[in-house]
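Shown here: the complex without one of its protein chains, the others still in place.
Chain naming follows the written order as A, B and C, and within any one chain the residues start at number 1.
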Amino acid sequence: MTVDASRGAPPGTLRNSSAELVQLLTPEGERVEHPDYPLELTADEIRDLYRDLVIVRRIDFEAVALTRQGELGIWASLLGQEAAQIGSGRALRDQDMVFPTYREHAVAWCCGVEPIKLLGLYRGVNHAGWDPKEHNFHLYTIVIGAQTLHAAGYAMGIQRDGAVGTESGAATIAYFGDGATSQGDVNESFVWASVFNAPVVFFCQNNQWAISEPLEKQSRIPLYRRAQGFGFPGIRVDGNDVFACLAVTRKALDSARDGQGPTLIEAFTYRMGAHTTTDDPTRYRLEAELEAWKLKDPIERVKAYLVKNEMADSAFFDDVDAEAKQVGMDVRKQCLELPDPGPMSIFDHVYAEPHALISEEQEQFAAYLAGFADAADGTDGAGRADEEGNAS
Amino acid sequence: MTVDASRGAPPGTLRNSSAELVQLLTPEGERVEHPDYPLELTADEIRDLYRDLVIVRRIDFEAVALTRQGELGIWASLLGQEAAQIGSGRALRDQDMVFPTYREHAVAWCCGVEPIKLLGLYRGVNHAGWDPKEHNFHLYTIVIGAQTLHAAGYAMGIQRDGAVGTESGAATIAYFGDGATSQGDVNESFVWASVFNAPVVFFCQNNQWAISEPLEKQSRIPLYRRAQGFGFPGIRVDGNDVFACLAVTRKALDSARDGQGPTLIEAFTYRMGAHTTTDDPTRYRLEAELEAWKLKDPIERVKAYLVKNEMADSAFFDDVDAEAKQVGMDVRKQCLELPDPGPMSIFDHVYAEPHALISEEQEQFAAYLAGFADAADGTDGAGRADEEGNAS
Amino acid sequence: MTTETLTLAKALGAGLRKAMEDDPKVLIMGEDVGKLGGVFRVTDGLQKDFGESRVIDTPLAESGIVGTAVGLALRGYRPVCEIQFDGFVFPAVDQIISQLAKMHMRSLGAIQLPVVVRIPCGGGIGAVEHHSESPEVHFAHAAGLRVVACSNPADAYTMIQQSIRSADPVIFFEPKRRYWDKAPVEMDLAAAPPLHQAVVARPGDDVTVLAYGPMVKTCLEAAAADDERSLEVIDLRSINPLDIETIMASVRKTGRCVVAHEAPVFGGFGAELAARITERCFYHLEAPVLRVGGFSTPYPPSRVEEQYLPNLDRILDAVDRTFGW
Partner (left out) sequence: MTTETLTLAKALGAGLRKAMEDDPKVLIMGEDVGKLGGVFRVTDGLQKDFGESRVIDTPLAESGIVGTAVGLALRGYRPVCEIQFDGFVFPAVDQIISQLAKMHMRSLGAIQLPVVVRIPCGGGIGAVEHHSESPEVHFAHAAGLRVVACSNPADAYTMIQQSIRSADPVIFFEPKRRYWDKAPVEMDLAAAPPLHQAVVARPGDDVTVLAYGPMVKTCLEAAAADDERSLEVIDLRSINPLDIETIMASVRKTGRCVVAHEAPVFGGFGAELAARITERCFYHLEAPVLRVGGFSTPYPPSRVEEQYLPNLDRILDAVDRTFGW
């Protein structure tokens, strides 16, 4: 990876610099070698990756459908980014800690977070449905970039625990998008990680868009080069190539765990869907772009590879599809069963220790709601008060 | 300027990479040529630079003395950074706009801000004593890094005025320190300037310290390389070399005015004094470092050059010293004469247009003070109320 | 006098368009304000008509948006910044409170910063976290800012234009759940009340109800629903400066006062209203000023937000309580 002192690429070239990309599997399903990223995968492992890709796409599909049907308030689809997420997610070890945005559903899958737990936030029944410690998968972070500092701090904690440079060394991985690279917090996290040589992998999914804004609004050079400015390595990988994402992330994580400090990975990919289900991309981007990216689909190329190399037959593909369908149906069912929070749940967990003001408001509100229950007069407020049974 | 992909310099080397430095005048006063930075200066011009350097050092010296004597509350000395500031300041054209920190006294001098005006903030009689528009020299900014965004925005205004790429093209220059490079705002300003190709020169005086923190706490590679990560040129210049600072800044400003976008200049220099007059650097840095830097004094080398090249005789040096002394004495005198603000001045200029709350509090306070005046009972509060005469 | 029936969002767009036509120095900047027209489509069509140099899609960083707007204002422009959602204004707080608010005073009046920061605010649209905040008190407390909140299409149209004309920085709150409410809008600015004047949205005799932004409509509904008492609803419109005269006149008449806002009650703007009214109307008050607001908790998940947000019942409950004192 060499970096010239150029004044930045002219518009357009930013989206097109395949020359700089680490790729191990072409869109046509051809395996290519890269001297820095040797990767040995068994047929089983490749089939597992394929399975992952298909299932997470199905979960995502189901969630989009649930949103259309009014069962979720909104959904941030990962369509097109499956390889970036599965590749990096499968590079993780149990001891590593993940700091996601709001779109890392496939990474959650790799960490063993049950898909239904991701839906709570989008259905509006909670702000996060899982225990980050249980899965080493932090809460989704919506405020763009904030989690990158958490990742850097957590990594400093790993250092302080002496858990770097040992066999069981740990690292953190911070996910963020192309738009996020403009935020102060993200750049501050680069400063921290580099100055403290902290075990963080910064995994930027450059899906070319920040809602309606194309990459050119955030940078005039490829994003992976940002790391250069902070003195740590940056690397661009084909984000639609699950092999390359796996290999590159594995190496970066190993290097972090080994005490070599941070790496920035730019996974060059594409947001195939809308920003979220409330977005309308036809207002700002051309259909042709989407068509071009369809040819680079992250799943198709693995399928092609498996077929070409006779690692899978149609029974396998049918099985995976069936399993994916089942997972999707389960998610749907569980979603519809998600209990609504009761009104009194508003006061839960605001503080870890007793807090006079919370207790007071809680009591007042309970009394207020009880007033309706007593009166049972069927007004709007009283109707809702019935839900209180669900309060935790 | 080439940049390697190294993982950052080991501690110590950061402070020592003279190889990467643009230098046109050695500490011994020898002129050296640099292919990218030809510089022709007449004897007059060089003498003027010398004069500037000596005078601003004297003003600074006087301000430190005034602080010791309790006449200023605090002072941020520029000692050691004269060449960085005079060199860059003399590269400015009238139409350029300066965004300083709190230490750019010599740049203010270049912009024609009367020295006394700088003292108001430090004496506590105002927050800024000059009209930025009059001198194209913005208010001092104390919140680290905030002004860099103002500079980027102002530069976007220059673009919108069509005042780029023309004969009378304008640019902005944003000053900040090594510590400031860690702030989100500064990095965001790099994003803005590069994305909009705005006419900004980022002038970082790397004086090696952010109060007690050495450069290693902010970066593990030389700071000028930060620009690489954002896709615009970064260059390191000998900050104690007024010729080099002039040439490098001139080129960067020309390039900005010409529509070539931003440049980051790292002026490698040293804070010879304390951070401010309230600081005690003996707690955190070694005397030896200071001694080493004394040999690189920005003024001595110009003097040596003038003498060697017979461009100045002792009468000239005596004259400059006398002039500097006079300026210092004038500043001192003017400082002692600075009127204290009256209590009612608190309400001045909070808003540009009438504001009910301000008017109300103003009236109430005037009545309150008048009560003391009526009573004339000599208490503490009443004593202060007498100052009201000074209210503007 | 021409009148058009517009949604609040469209009225804002029309106001912005008018301001841009009137003054070439007016700029729009923010995330997705260009082709997309903002996530609420408030700036829809403006980039197409005024070009990319006046309607600027910025990098994704709120401190950068406000900080560069300060710079543009220093160069003589009048930037109107959009913060995409209330919860994302916090990264810009330093630029707003320490820079934007103070610069006129710090420069002894030499610098004016006519910057408007538009913030869609409040809950009630079923959004995920950080999309339903009511951060107004942070700005009301920061001297040097003017802080206003529109509640209906007609005000949206005029107040945004008045804010852009203001020589001082204005924080402009837009009640996002009212964006789609329609009403007739008088297109002649001259007929509008001054920016910082409160208006009696519904006259009444028994109790004064104070609100701004999204809560005005809720309070009006409460007033309409109360058959027993006559509620006087005042739309503050401006929270800094506050039109205390209009408020006092009402409270002195009614002797009772309820304040409603979506932000948590504790330390919220209702506290200032209650404290100030009590100082001015002490002997007129039959009961303490009561506050109805969000609970002192983070904004809850959307499936329970209707319980969190003050509604008609809770407002009338407070009204009742002022009579029970």
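In this section, a contact is a pair of C-beta atoms (placed from the backbone, for glycine too) under 8 Å apart; a residue touches a chain by one contact, two chains touch by 3 or more.
Just so you know, these numbers come straight off a predicted model, no measurement behind them.
**Q** Looking at the whole complex, which of A:92, A:106, A:195 or A:210 touches the chain that is not displayed?
**A** Final answer for the missing-chain contact: A:195.
**Q** Among A:27, A:73, A:115 or A:184, choose the residue that contacts the chain missing from this document, as touch is defined above.
**A** Only one of A:27, A:73, A:115 or A:184 touches the chain omitted from view, namely A:184.
**Q** Among the options C:105, C:292 or C:315, which residue touches the chain absent from this view?
**A** Of the listed residues, the one touching the omitted chain is C:105.
**Q** Decide which residue listed in C:37, C:268 or C:310 touches the omitted chain of the complex.
**A** Selected residue, touching the omitted chain: C:268.
**Q** In terms of residues, what is the contact footprint of the unshown chain on chain C?
**A** Answer for chain C: residues 63, 87, 90-91, 93-94, 97-98, 101-102, 105-106, 129-130, 137-138, 140-141, 143-144, 240, 263-264, 266-272, 274-276, 278-279, 282, 287-291, 295-298, 325 touch the chain left out.
**Q** I need the residue numbers on chain A that touch the omitted chain, in ascending order.
**A** 97, 126-134, 138-139, 141, 143, 146, 148-161, 172, 184-185, 188-189, 191-192, 195, 348-353, 355-358
**Q** Residues on chain B that touch the omitted chain in the whole complex?
**A** Output for chain B: 73-74, 102, 120-127, 142-144, 179-180, 182-185, 210-213, 217-218, 278-279, 283-284, 340-343, 345-347, 350, 357-358, 361, 365, 368, 371-372, 379-382, 384, 387.
Keep this in mind: only the chains that are shown with their structure count from here on.
**Q** Just grab the chain with the largest centre-to-centre distance to chain A, centres being mean Cα coordinates.
**A** Taking each chain's C-alpha mean as its centre, the farthest from chain A is B.
**Q** Based only on mean CA positions, could you tell me how far chain A sits from chain C in angstrom?
**A** Once rounded, the distance between the two centres reads 35 Å.
**Q** Between chain A and chain B, what's the gap in Å when you average each chain's C-alpha atoms?
**A** Computed from C-alpha means, the inter-chain centre distance equals 44 Å.
**Q** Among the residues of chain A, which are close enough to touch at least two other chains?
**A** Expected reply: 182-185, 217-218.
**Q** Mind pulling the chain C residues that touch 2 or more other chains?
**A** In chain C, residues 58-59, 61, 63-64, 91 touch at least two other chains, as defined above.
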